[in-house]
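Note that one protein chain of the assembly has been removed; the remaining protein chains are unaltered in position.
Which chain is which? They are A and B, in the order written, and residues in each are numbered from 1.
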Amino acid sequence: MARAQSPRRRLIATLAAWGVALTIFFPVLWMVLTSFKTEASAVAMPPELLSADWTLENYAEVWQRSDYPRFFWNSVVISIGSTLLGLAIAIPAAWSMAFVPGKRTKDLLMWMLSTKMMPAVAVLIPLYLVFQRIGLFDTKLGLILALMLMNLPIIIWMLYTYFKEIPAEILEAARMDGASLWSEIVYVLTPMALPGIASTMLLNIILAWNEAFWTITLTTTKAAPLSAFIASFSAPQGLFYAKLSAASAMAILPILILGWFSQKQLVRGLTFGAVK
Amino acid sequence: MSTQSTRLAARLMVAPSVFVLFIWMIVPLAMTLYFSFRFYRLLTPERSGWVGFNHYLWFLNSPDFWLAIFNTLALVGGVLVITVILGVLIALLIDQPVKGQGMLRILVISPFFVMPPVAASIWENLFMHPQNGLFSAITRGFGMQPILFLEDYPLWSVIGIVSWEWLPFATLIFLTALQSLSSEQLEAAEMDGASPFNRFRYIILPHLTRAITVVILIQTIFLLGIFGEIFTTTQGGPGSASTTLPYMIFKQAIVAKDIGRAAAGGIIAVILANIVAYFLMRGIGRHLDN
Partner (left out) sequence: MGKIQLTQVRKSFGEVDVIPGIDLSIEDGEFVVFVGPSGCGKSTLLRLIAGLEDTTSGTIAIDGKDATTLPPAKRGLAMVFQSYALYPHMSVRKNIAFPLKMAGMSESEQAARVERAAKVLNLTSYLDRRPGQLSGGQRQRVAIGRAIVREPSAFLFDEPLSNLDAALRVGMRQEITELHQSLKTTMIYVTHDQVEAMTMADKIVVLNAGRVEQVGSPLDLYHHPQNLFVAGFIGSPKMNFLAGAEAAKHNAATIGIRPEHLDIGAGGMWQGTVGLTEHLGSDTFLKVTLDSGEVVTVRANGDVALHHGDRVALSPQASKIHRFDASGKALA
């Protein structure tokens, strides 16, 4: 890749890339800036930046008026719980599809993906009724199950494409070495596929954290995660930009920071077999 | 290439996934199908009796229905076109030897971590709001009337917001695919006298086919059910200008409290999803082979 690039071209490319990246990022940045302004400053016209009144008041007020730690904890439990449960079911399934493929494997995968195409709104009422009936409504377990099932096809697909890169000979070697199926998966496949599993895990935590339909409709207070927290904030508060921004920032910052720190791992496996 | 016992084990290991997904699909589907033929309105005390295909006919005869179908497809299609084209361009740009690639990636990926209600509310309030939004400040700066995004261009506004949410995903997949392209191939093409455009057309684009397929497939799956962004911003309006099929169903279920009718809409949505899935698989599924 050591190609001679004229410094001029390189400078233009760098400037253009940064311009585009900052534009894409700007809404998030603007929201965070707004969250530190006073309400008056937040809606001032023309928009204030250097002259703005900076304050931490919004965060203090949001923190005081709502039970942020509970919402936060629910989000953590639900996203991590659904991810771990999903992996436990998906790893064996992906093993089967990647290493013992049959004529129907591709169809099976496509069918799994198609279950995700059913619009959530379409099945809202039945699921609401079922969840009420079997006592899963407004429970963390209920949301863990729902989000796990919602994302299972994506998890299986990601793991499947990742497992396919692993040479089957290595698993055969393990079999020759006397490994049972369980040992083969635990001692050989899983450690070898760790980067892919990590990436799948991250993506799934992000998807589960940001899910805002089932988490809002299948909870009231007890199990409500941050998506419900933000929904409750935008509704009755009216247009208090600064406080809304502060609440928004509190809802997304944990996952944003996790994402930033782990983006290398995330991106590595985020190919769905698109890269050969 | 395996023995019978491993094939048996393979079936057993894929069974739990198939089983739970089947239950997850069939139970709500069966209930929805049942409700769609029932009289089931939460606002009337009497909630029983069969209504045949009346709910379906109501949808098919509703002037909003075809608009909703169109809006659904326009939303999916619009977001796909925008994210794929911009995604490829941005990926090409970032793939250049530019300074600070790691930081660039972090900036570009960020919208992907923002939950939909927050994304929608940022755009609605901080940017598109006719009085206090940043966009109106800009247009006013030029001495023009602010653009009423959510009133005058509701569907375009929603497409814009959703595209912003999905652009990082597309860009990153394209970027990873680009980075796997051997530079020798590009150098060979250069030796063969291919212009930059031809190199893109004949080397880079074919290399990206698989990645584009994957992006289209995954995004379609998520986009067909888009709901939260519309709920937060336009509420399907003005009128029905930005009402998609999922939103129309939502209005029947939650606003009109007509569960039967909403269920019929749900079944129609499932059928629509299947039609889209069918064409999707036929059109691009072959790129996923191997």
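Brief remarks follow.
Operating definition for what follows: a contact is a pair of C-beta atoms (placed from the backbone, for glycine too) under 8 Å apart; a residue touches a chain by one contact, two chains touch by 3 or more.
What you see is a predicted model; the values in this text were computed from it and never measured.
Taking every chain of the complex into account, the chain not shown here touches A, B.
Considering the whole complex, the residue from B:Thr3, B:Thr44 or B:Gln131 that touches the absent chain is B:Thr3.
Looking at A:Ser66, A:Thr105, A:Thr139 or A:Ser183, the residue that reaches the missing chain in the full complex is A:Ser183. The hidden chain makes contact, of the residues A:Leu29, A:Met45, A:Ile170 or A:Ile257, with A:Ile170. Residue positions on chain B in contact with the hidden chain: 1-5, in rising order. In the full complex, chain A touches the omitted chain through residues 167, 169-170, 172-180, 183, 187-188, 191-192, 194.
By our rule, only the chains that are shown with their structure count from here on.
The distance from the centre of chain A to the centre of chain B, with each centre set as the mean of the Cα atoms, comes to 16 Å.
In the complex of the two chains, the chain A residues touching chain B come out as 1, 3, 5, 10, 13-14, 16-18, 20-22, 24-25, 27-28, 30-31, 34, 42-43, 45-47, 89-90, 92-93, 95-97, 99-100, 102, 106, 108, 110, 112-127, 129-130, 149, 152-154, 156, 168, 181, 206, 209-213, 226-227, 230-231, 234, 239, 241, 244-245, 248, 251-252, 255-256, 258-260, 263, 266-268, 270-276. Interface residues of chain B facing chain A in the complex, by the touch rule stated above, are 1-2, 6-7, 9-11, 13-14, 16-18, 20-21, 24-25, 27-29, 31-32, 35, 90, 93-94, 96-100, 104-119, 121-123, 125-127, 131-132, 134, 137, 140-141, 164, 167-169, 172-173, 175-177, 180, 183, 210-211, 213-215, 217-218, 220-222, 224-225, 227-228, 232, 245-247, 249-250, 253, 259, 262-263, 265-267, 269-270, 273-274, 276-277, 281, 285, 288-289.
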